[in-house]
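The complex is shown incomplete by one protein chain, all other protein chains being positioned as in the whole.
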Amino acid sequence: MTVSERLPDHPAFLWREDEPKASYDVVVVGGGGHGLATAYYLAKNHGITNVAVLEKGWLAGGNMARNTTIIRSNYLWDESAGIYEHSLRLWETLEEELDTQVMFSQRGVLNLAHNLSDAREGKRRVNANQLNGLDAQWLDAQEIGKLVPILDVTDRPRHPVLGGTFQPRAGIAKHDYVAWGFARAAQALGVDIIQHCEVTGFQTSGDRVTGVSTTRGDIALGRLALSAAGHSGVLAGQLGVRLPLQSHPLQALVSELLEQVLDTVVMSNAVHVYVSQAHKGELVMGAGVDAHVGYGQRGSFHVIEEQMAAAVELFPIFARAHVLRTWAGIVDVTPDASPIIGHLPFDNAYVNCGWGTGGFKATPGVGSVFADTVAEERPHPLAAPFALDRFTTGRLIDEHGAAAVAH
Amino acid sequence: MSRRLTTGGSRIDRSRPVMITVDGREVAAYTGDTVASALLAADHPLLSHGIYSGRPRGVMGVGVEDACAYVQVLSGGGEPMVAATTLEVHDGLAIERIAGRGRLPSDDDTARHDTLYSHAEVAVVGGGLAGLRAAVAAAEHAEGSRVLVLDDGPVLGGAAADLPADSAAGRELRDLLARLSGLDEVSVLSRTTVTGSHGHGRLVALEQRPDGVAKRRLHHVQVDQVVLATGTHERPLVFSDNDRPGVMLACAAADYVTRYAVLPGERAVVWTAHDAGLHAAVELADAGTEVVAVLDVRETMAGPLAAALVGRGIALHLRAEVTGTDGSDDETGRLTRVHTTVGTFDVDLLAISGGANPAVELFSHPGGRTRWSEEVAGFVPDVPAAGQVGREVVVGAAAGDLDVVPDWRETLQPPATVFRADAGDPELVFLDPHRDATLADLRRAHAAGLSSVEHVKRFTTIGTGADQGRGFGVLAVGILAQELGRPIGEVGTTTYRPPYVPLSFGLLAGRNRGELSDPVRVSQVHDRVSHAPMEDVGQWKRPWYFPGTTADGLEELDASVAREVRAVRTGVGMMDASTLGKILLQGSDVGVLLDRVYTNLFSTLKVGKVRYGVMCGPDGMVVDDGTTARISETEWLMTTTTGNAAAVLDSLEEWHQTEWPGLDITLTSVTDQWAVVAVAGPRSRDVVAALAPQQDWSAAAFGFMDWREAPVAGIPARVMRISFSGELAFELHVPSWYAAALWDAVAEAGAPHGITPYGTETMHVLRAEKGFPIVGQDTDGTVTPHDLGMSWAVSRTKADFMGMRSLARDDARRPDRRHLVGLVPLDGTSRIVEGAQLVAHGADLTTFPVAMAGHVTSAYPAGHDGRPFALALLDGGRDRVGEVLDAVDDLVPLAVRVTGPVSYDEDGARRDG
Partner (left out) sequence: MLRIPCPHCGERDATEFHYGGEAGVDYPSDPAALTDGEWAAYLFVRGNPRGWFRERWFHAAGCRLWFQVERHTVTDEVRTVREGAA
């Protein structure tokens, strides 16, 4: 009988629920991690404190509460590596920045290669990462076996492990702590946090958005920052803008609490296994994305079954673990699996969406970049490549090749 | 001391004793016991410890509502965190107590896990009276309806099975079971817990089979109508030190008597908020427990139940509450004393019942909403909201019907709602014993500003334990509502998610492990080539190389490939090309379709000819390439890359059906119907001639990109003169059942010429020297035909083709796009690495970022001349031939010179032999 250690206590006070005022300099629609981080950096870096974050449900209850918390920056293309690495650096000092624990644990993320094609892609990405100044390594099967002893690196599995990429500075964090930390810090700087306030429409005048209609009344605004993940398409539609987004169910699950067996994050895009063992001891796993559009926060059970088969194949020791709970988020996916950050076709309206499965890790990074874009009324250099017009020019940032499911 | 009663016990078989081991100590039990009942019978109250506090914990419930009795199973390979209240004993079962965390056994799971699929018109979940009534009604009234009853217990009947046989419920149960047994279309799955209701009539269920080869099965059940008769979960009450061994749910305590003939206490206090607790008190008293006091939070009590208590000499205290408990100082910490508002009692059992929560989990899984009902004192299904998927109906106690058991109908008194936000010492009032979460935690969450039940759950971890809040969840919501000063119905519960009870990863994986985890596809000649090391290409296994035997043993990859390449370049080689995707296109409009999906022109292709084509997506990026042969005026045979066959077929089907349904076209996959052996090399004509001497195979009679039908070694074959190696080559297509015969015949006919089998690696070397790209290796979804230097394959005369409009965009015409080029090491000998990034020659590799101009897509240690070479995608590469760059792998540069993509036989002279 071994008694476990408790996680650190939350701060004694997190945030209060504000009542909406009649008008704000900036209205951030979407009280998830991105919206809260955006509001925080608007106040902190740009002195814009007359800001409201509008959340239709409970704060950070969307994908922020439903993701598998993987944080890494080892993306293939320069543009992606740029914004994700910016984010990873902010993660590294986030506890001091927010003066709260976020349980950021740099335990390393391993991406497995199961065939020659995976291996080629992995080496290409490692080399690109290294030349972009990121920590990245290619490990062969033996090295992976040493790093993760419970992973079967023999040739027994149906899709054996041939090698993998490893980013030591990558890791996980505690999602709720992050969201609540941003909320607390933003509110301390003057930001209003308004829950249960659903946006039902917008008022516009010429090329400007002048206000939002909500379930708690109309609110006038100076600038609009949409940051609503899976619901961005619906909101942009209310502004008459059709975004290249499809919203899909993405499932995840946890096991019961288990004694420590895994201290590295392991991802396998080929067989859709994304697993880490969280601080309390539960295995946290992400599954594949359902192909169809869905807003029900429910996924298909066969996706879970397939994922379990793949997981047990790689980690035979997992066979006797139990799925305690499954759930689904709504991920908004763009045609090139990269986000959209920048201007909407209005002078004072901006959007940050399309993060698919990659949103959590970008939270501080895109929060600061999007805040800068809104504050300075021009794309931040790290955001510029992700502008909406890339779909017209054809200059896509296609991360499909790097990871069809990016997590 | 045994607490086993000498008679009774509806679920145990006293003729079949079993021995189990608990923490190394033997414990006697009977078949039918659960671990919890066996331990209670052995007066062994301690089952687990608090995860952080280490506090001793016992059994609170009798089923899935128990919130802390989770144990580690050691026998049978072991299993973490199994509920002691539902785990049936068997000989040799060994368990160990744990403190909130399980342990994964390290040895392989060799258990057999089966998944079964059943279909029925109606599924009834729960075999209590309400469920059985529904099952009988469904089967009797809708003739021919298949009805499947799924019940988590070993016997049907639910609460009625625990009532006397001569009670009204007992008589009705007998009658229902008799009627069910006469209905052919009714099936019953016992010990089967429905774990998920996944919408559209799909249930997933876990069947326990204590005597089966597979101890558990997973069921997928598909029905038109789901009847949820899931009953209720007993709700606790709270007070200081509410987690001691000896504190039990009252109905659970009574169930241990009737089901397992176990007396859970010698002396007891019963505290209740509804009638069921009073019934339990009577049952406990009748079984021999000295019930020293019954406390009821309600204001009044009258009628037969009160009379029954009084008749047994039991004091009934109304408006009374428990305030705390004391426990023993020993390791077990078991209950010794109960403090109440009406006095202190020395007892070893405190039986509590705060109400009955309708088991709405399955109703909620597909999106069903609940509402608070004061009459029921619980959350009940809010049915039916408009627009919801309507295949579910809830009946009986799960729907809030308090009248299910006929015997209790007459005397029923309304239940009270009691949550007690002010109960005792908040640090000692446990709201999730499994997670050691307390009332104090809940108050801290509120003080931190949280008001949403979801936030409070996440802050406190209440409801995240192994029971997922089945035990204390609603109680915690009630307390939160009081803290917030809001109605409980407004606060609501957290969302219920599958699975209702934990499911092991291994069970969910089922048989899909090892070889069966993903289908293995092998070609029709696999048994002739299976000695070769294989390369995984999607689901296919393809021969990678054919190591020869040398004095030192088998050749390594490089040596083997060098030998295979030499054979094809100078003599003749043979290769199994059967995995190529093959699509038969029939109809008068095939040419129209091909002109639209290939970048080049196909409709002009003559019968008897073959043409190479490139396919783009609508976005202008290359998605596949291959050849198409015109078999007749109305029949064409397309080949695709091995990995893309299904995608290309689906895409053609999509365009045809959804955009151009008027075209006369039929598409059929014939990948598995035709085997293909490629014979390549300057001596290939000799081999083909030996196989089919009656044919004229000369270049004049049978030109490049011709095909003809001809018997080869007596086998009807289609012979195509196409070449992926640049050498004279013949592809022999035969019906699959001749595959092995053809392979053998080619090998035999080629033997005099030293014919050499070659694998995918050699094929890649040969094609790379010719600058032929591999889609998916030299392309990555961002590459146009122009980037590949294949503008010659892009029509300038067609009005439109797939991707044409995208290729007209400025970005697709930038001169600095990444082009396919060749690379050779400047020193002529160093090996270039696939995946290396290209940077300026001499670039500083210590200051980041370093500008990258492209990457190596394919690299080989030796071509025909024995020297390393590579293909790469390079910014503006076509204009940079001759330039020197560094190919950087793991921050080590290698100087390379840019060449054109073709490094062998640039003028194509060798294809005619």
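Chains here go by letter, A and B, matching the order in which they are written, and residues are numbered from 1 within each.
Just so it is clear, a contact is a pair of C-beta atoms (placed from the backbone, for glycine too) under 8 Å apart; a residue touches a chain by one contact, two chains touch by 3 or more.
Computed from a predicted model, the values in this text were never measured in an experiment.
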Query raised in the report: Which listed residue, B:G485, B:P661 or B:G882, touches the chain dropped from view?
Result: B:P661
Query - Among B:M804, B:L823, B:A853 or B:L885, the residue in touch with the chain that has been omitted - result: B:M804
**Report entry** Contacting the left-out chain in the complete assembly, out of B:G8, B:P154 or B:G367
**Finding:** B:G367
Query raised in the report: Considering the entire assembly, which residues of chain A contact the chain that has been omitted?
Result: 231, 233-234, 237, 242-247, 291-296, 298, 300-302, 334-335, 391-394
Query - chain B residues touching the omitted chain (full complex) - result: 198-202, 220, 222, 367, 387-390, 618-619, 650, 653-654, 657-659, 661, 799-800, 804-806, 808-810
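Everything below uses one rule, namely that only the chains that are shown with their structure count from here on.
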Query raised in the report: At what distance in angstrom does the C-alpha mean of chain B lie from that of chain A?
Result: 22
Query - Complex contact set, residues of chain A against chain B - result: 1-6, 9-17, 58-59, 61, 65, 78, 114-117, 119-128, 130-133, 138, 156-159, 176, 195, 255-259, 261, 271, 281, 296, 298, 300-301, 304-306, 308-313, 316-327, 335, 393-396, 398, 400-401
Requested in this report: Would you tell me which residues of chain B are touching chain A in their complex?
Outcome: 49-54, 70, 77-81, 97-106, 108-109, 115, 196, 198-199, 202, 204, 365-367, 444-445, 447-452, 454-455, 458-459, 464, 466, 468, 495, 497-499, 502-506, 508-510, 512-518, 520, 535-537, 619-620, 776-777, 780-782, 806, 809-812, 833-837, 839, 845, 848-850, 852, 855-857, 888-891
